[in-house]
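Take a look at chain A:
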Amino acid sequence: MTIDAVYILQLTLNGLALGLLYALIAVGLSLIFGVMEIINFAHGELLMLGAYAMTFALPVVGLLYWPALAAAILLVMLAGLLVYEILLARLRPDEFERSILITLGLSIILIHTVQYFFTATPRIVDTQYGFDGVEIGNIRITLTRLIGAAAALVAFAGLYSTLRFTQFGRAMRAIAQNREAALMVGIRPRVVARNAMVLAAGLCGLGGAALAPIQLVTPYMGQFLIFKAFALVTIGGLGNIPGAVVAAVVLGLLESVIGGFFASAWQEGSVFVVMIVALLLRPEGLFKRGGMRVG
Partner candidate 1 sequence: MKLAAALAAAAVFAVLPLLTSSNYVIGIGISALVFTTAAAALNLVYGFTGLLSFAQLGFWGIGGYAAALTVVGLGGSFWSGVVLAGVICGTIALVVGYPMLRTNRHAFVIATLTFALLATLIARDWVSLTRGPLGIPDLPAPEAFGRRFDTPRQFYWIAWAFAMAAIAFLFALCSSRIGRTLVAIKQNEPLVRAQGISPMPYKLAAFALSAAITGAAGGVYCFNLRIIDPTFLDFYYMQTFLIIVIIGGAGSFWGVIGAGIALSALPEALRFSEDLRMIIYGVILVVAMFVMPSGVAGWLRERRLARMREALR
Partner candidate 2 sequence: MSAILRVTDLRKSYSGIHALDGVSFDVEAGSITGLIGPNGSGKSTAIDCISGFQKLGGGKVVLGDADITGRPAHLIARAGLMRTFQTVRVYDRLSLADNLAIAAQQFDPATWIDEFLRTRRYRQAVEASEKRARQLVELIGLQRYYEAETGILSYGQKKLVALAAALMPHPKIVVLDEPVAGVNPSRIREIEVALQQLNQAGETFLIVEHNVQFITTLCHRVIVLEQGRKLTEGTAAEIHTDARVLEAYLGMTPEMAEAEMRGAA
């Protein structure tokens, strides 16, 4: 029985790490939806860019983890800025379908551009930590995984306090709650939308860069994650950021545990089943605007 307990603990830890990663993407989607009322289909590709940036930055800085991570995040934030200025700034808030189709086009372009230049061959990344790990009893966790999860946690803490306690973050919530009132107090919607996009891109960059040493890096890695994140925001509702985090972690755990005991089809299928149930239970509660909450 001790083996089982260890196994379950291992699954739980994996699930937590997985869930945090989903949450990074889902929260970014929530931010963008709250401020601009659009869905960024190319969000997963920003994450993929982050992972690729990490793979190329690491050798340059002599496999040092932190400088490479910083470089990757900055690069993805820059990409987010460009995406906003070139494409999204032209959209009006009510053009939801159009936003999906435009960012879908962007997603295709990014995936295949990366594939064209770097081929579809998965890349393995080495860091200064190599495969060092921490052992707690019978459980072994690699250092990169631990750092990745910790970085995600720190990012959430940072995001939470930004949204809660700074004017910069509060303005994003303000626009999500009442656009006209935001104009009344002198908030410039475009500036806030740009900030939200860059911030969300930064979270993606962090996710991608932290993921690069943990799993294989391929041009398609973002696509699967984004689908998960979409399902997640459908379950948790957009605009509710702690809700998205909780839902993400629960989903990560669920997947990990189901994947540990059943065929992997069930693992993926469970997400969809949960989503359908959520839709049936509260069809109008999802995607409700007007209340980006942080607590």
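By our rule, a residue touches a chain if its C-beta (ideal position, glycine included) is under 8 Å from a C-beta of that chain, and two chains touch if they have at least 3 such contacts; residues count from 1.
Behind the choice of candidates: all candidates are chains of the complex that A comes from, given by their letters.
This is a predicted model, so every value here is computed, not measured.
Between chain A and the candidates 1 or 2, a touch occurs in this complex only for 1. Within the complex formed with candidate 1, the chain A residues making contact are 33, 39, 87, 90, 96-98, 100-102, 104-109, 111-113, 115-116, 223-224, 227, 230-231, 233-234, 238, 263-265, 268-269, 271-272, 275-276, 279-280, 283-284, 286-287.
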